[in-house]
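Taken from a larger complex, these chains appear in their original positions, while the remainder are omitted.
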Amino acid sequence: MTAHEPKITPELIADHGLKPDEYQRILKLIGREPSFTELGIFSAMWNEHCSYKSSRLHLRGLPTKAPWVIQGPGENAGVIDIGDGQAAVFKMESHNHPSYIEPYQGAATGVGGILRDVFTMGARPIAALNALRFGDPKHPRTRHLVAGVVAGIGGYGNSFGVPTVGGLVGFHTRYDGNCLVNAMAVGLADTDKIFYAKATGVGLPVVYLGSKTGRDGIHGATMASAEFGEGAEEKRPTVQVGDPFAEKLLLEACLEIMAAGCVVAIQDMGAAGLTCSAVEMGAKGDLGIELDLDNVPCREEGMSAYEMMLSESQERMLMVIAPGKEEQAEAIFRKWGLDFAIVGHTTDNLRFVVKHKGEVKADLPIKELGDEAPLYDRPWTETPKQQRIDPASLDITATIPGALERLVGSPDFASKRWIWEQYDHIILNNTVQRPGGDAAVVRIDDGPKGLAITCDVTPRYCEADPFEGGKQAVAEAWRNITAVGGKPLAITDNLNFGNPERPEIMGQLVGCLRGLGEAARELEFPVVSGNVSLYNETFGRAILPTPTIGGVGVLADVEKMATIDFKDNGEIILLVGE
Amino acid sequence: MKSAVLVFPGSNREGDVARALEHVSGSKPALVWHAETSLPAGTDLVVLPGGFSYGDYLRCGAIAARAAIMDAVRDHAARGGLVLGICNGFQILCESGLLPGVLVRNARLRFICREALLKVERNDTPFTRRYSKGAIVRYPVAHGEGNYTADAETLKRLEDEGRVVFRYVMADGRRDDTQVLNGAANSIAGIISEKLNVLGLMPHPENHVDPLVGPTDGRAMFESLVGALERA
Amino acid sequence: MKARVLVTLKSAVLDPQGKAIEGALRSLGVPGVASVRQGKVFDVELDGNDPAKAEATLKDACEKLLANTVIETYRIEFVG
């Protein structure tokens, strides 16, 4: 086997997205040249997506605490106390690039990923939202992207059985080459039944659950070295196909297995599946993990250790099972027709060991894989202040009706009904405020309590002034929740920006984060989860800075909620504010 | 009233209909797993709920129609027991041969979730006795494959025998087959078996029973069922 | 052995997907397509090597599941 593995060359290292100094860091850390599988593991752990290496420093400035915050950033999703022993569990995540390549599947698997993040915590998803940005409506690709993304979001959410209750859609030519698909999910759990990724206990079985592993989403690196794999005649797809049916079964099986007391720790296999999930479970619990890949359920023949460790096949989970509960757990999974395999165990040596066909393919220090990931204080420049526009300098020839017509007719302000009508927004029978208002309202159980949920950001404000734009996004989420009668509690954010290696883009990120942090602190509206998506640019043209905010609030009595429509003739209209 | 709600892998509105049944009848229905081979003793009403059984892969309802529990449902129906199939449940009933015809993709090929206006064509069935004949009701739809199709002969037979119970109509109550939201033949939203004991419909009465989340036009269907079973 | 099952709509049955594709091709400027009808194809891998047995198995599969004979017809082909 080892004979077939490619030599570690500077090109191979570069193909893995690792910079020369990052590779030096690896050498220093392990004191030898990594194996091919180990190189793959490092590339997965140290990429922007997993390590937040460009943003981590600045994310530290965000307020994440409040008396009602049970779990802030760092887990699969944030958790807040909403009273009566109940918790809301939520997060937003991007699937921008896959959606641009294959809009239906890219968006669908984005929804699948965020739903898994929520039910991994032990919560049943009760609502989904989505924030979408597309290019100029006249751009040849826009129509195709909009149709595919909307169908994909609906296709997954409708089948899974969660109501998609809100979101936003915007158009701007700066998204021509990079659409944004940010999906948010909200779940409900009992405060004393939240599950975490942190493993405890030595010698406990690590179990693989869900769908089988295929060669999905293994990145460029494998393409470049495809000659050693099977099926090299077809270029391997980097896009995964979602299976909402499998995910629905996974949800029911996971909640059942959790209720039966079988679960010590659980982690969703998302980006860089098995690698990230196993390392996180071990590192958080100060334990080592040993995996034996011979037992991993595979969909394809002859998969290598490298491929199994980097596969991004969907609808999979990793769990540490409580002692003596293997059989009960397995029976539950079999009932739901899902794969269940013991693929490893916890150890006390703080090593991440991967075996395949009797060979040790990787043996790395588990904590350092995460802790020692590069952290960059990238150079950034302040976004120049815009000149104030003097109204007198404008050539205002439009009539008021004409201007109104233009506004109403613009794609950003046009009705989004044709979008949300493709989403089942009433399933579960708790959608008290359907799409079309300021925030969606979802009743909890039989009420009277409910949650108000909204997604907001105005990218052109963020472009003009990142600090003010960041503040505004948080404030708007706050206002939308209060406008329906909710008490705003916490937010999740999805930071979509261009290439952080460019100081002016980094400046936008830093500025937006400062604004976001200030508003969140001022309003006591902490950030409990989030996601960063960088490098959203094509040919050096970046998207507008787009820090999407997902806000959640609580209503004591949904019957008292406010709605947007004028109720009767002759009523008084008040304008409040400055 | 003893009711049983079937649960197939991928069902997702079993909770909604169970809640509506409990709300109206006061008793909780039994949830019956697809792999069972019999219904709970004394079951009066079997409900096949909405969802995407088996992902609706292959054809909607096709795989579920062949599940173990379906033989028991067939027996129940043959004995005159009541069967209600909503949305995916309707699709399953058609695939299993308990109702004629088939549901294919919406004419505009999109999933559609909105409120629909329906005309109650007859009120002499156990499902509709609490409606007045010709009443226009508002139920939501949420489906991608609700386009009812059957061959000309079957359609004629359904019409001649008066077995179309629910029909999509326009705001003014008129039927317009060119404007049906999903393209269904003769604007058909729901049909009933010859013996009037098996009803299948695409819209969701169970999502319109609670004033807090929308209109309550669906209530009367469940009240009808309670009434019918009390009298029996 | 390998087989292929083709399931297509009976000709009297309306095919909205096919119609939509016709329209889309026209608006994409692909000329010369008079009509399109969409069906399904199943690539099936069978145990054993007996064509008669394989054919019987597939017929059974079609009748029981793969085709809805109310609106569809099927055809079994053996490849390579």
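Order of writing sets the chain letters: A, B and C. Residues in each chain are counted from 1.
By our rule, a residue touches a chain if its C-beta (ideal position, glycine included) is under 8 Å from a C-beta of that chain, and two chains touch if they have at least 3 such contacts.
Bear in mind the structure is a predicted one, so any value in this text is a computation, not a measurement.
Engineer: Note that one copy per chain kind is shown in place, then state the copy numbers for the whole complex.
Structural biologist: Across the whole complex, the chain formula reads A x1, B x1, C x2.
Following the convention adopted for this analysis, only the chains that are shown with their structure count from here on.
Engineer: Which word fits how the chains touch one another: line, ring, star, complete or other?
Structural biologist: Drawn as a graph, the chains make an open path, so a line.
Engineer: Go ahead and note the Å separation of the Cα centroids belonging to chain B and chain C.
Structural biologist: 29
Engineer: So the centre of each chain is just the mean of its C-alpha atoms; given that, what is the distance between chain A and chain B in Å?
Structural biologist: Taking the mean C-alpha position of each chain, the two centres sit 37 Å apart.
Engineer: Could you say which residues in chain A touch two or more other chains, in rising order?
Structural biologist: Residue numbers touching two or more other chains: none in chain A.
Engineer: For chain B, write out the residues touching at least two other chains, lowest number first.
Structural biologist: Correct list: empty.
Engineer: Which chain C residues qualify as touching chain B in the complex?
Structural biologist: Residue positions touching the partner: 12-14, 16-17, 20, 64-66, 68, 70-71.
Engineer: Would you pull the chain B residues touching chain C in the complex into a rising list?
Structural biologist: 58-59, 62-63, 66, 95, 100-102, 104-109, 147, 149-151, 183
Engineer: Can you list the residues on chain B that touch chain A in the complex?
Structural biologist: Interface residues on chain B, with respect to chain A: 9-10, 12-13, 15-16, 19-20, 50-52, 54-57, 110-114, 140, 142, 144, 204, 206-207, 210, 212-214.
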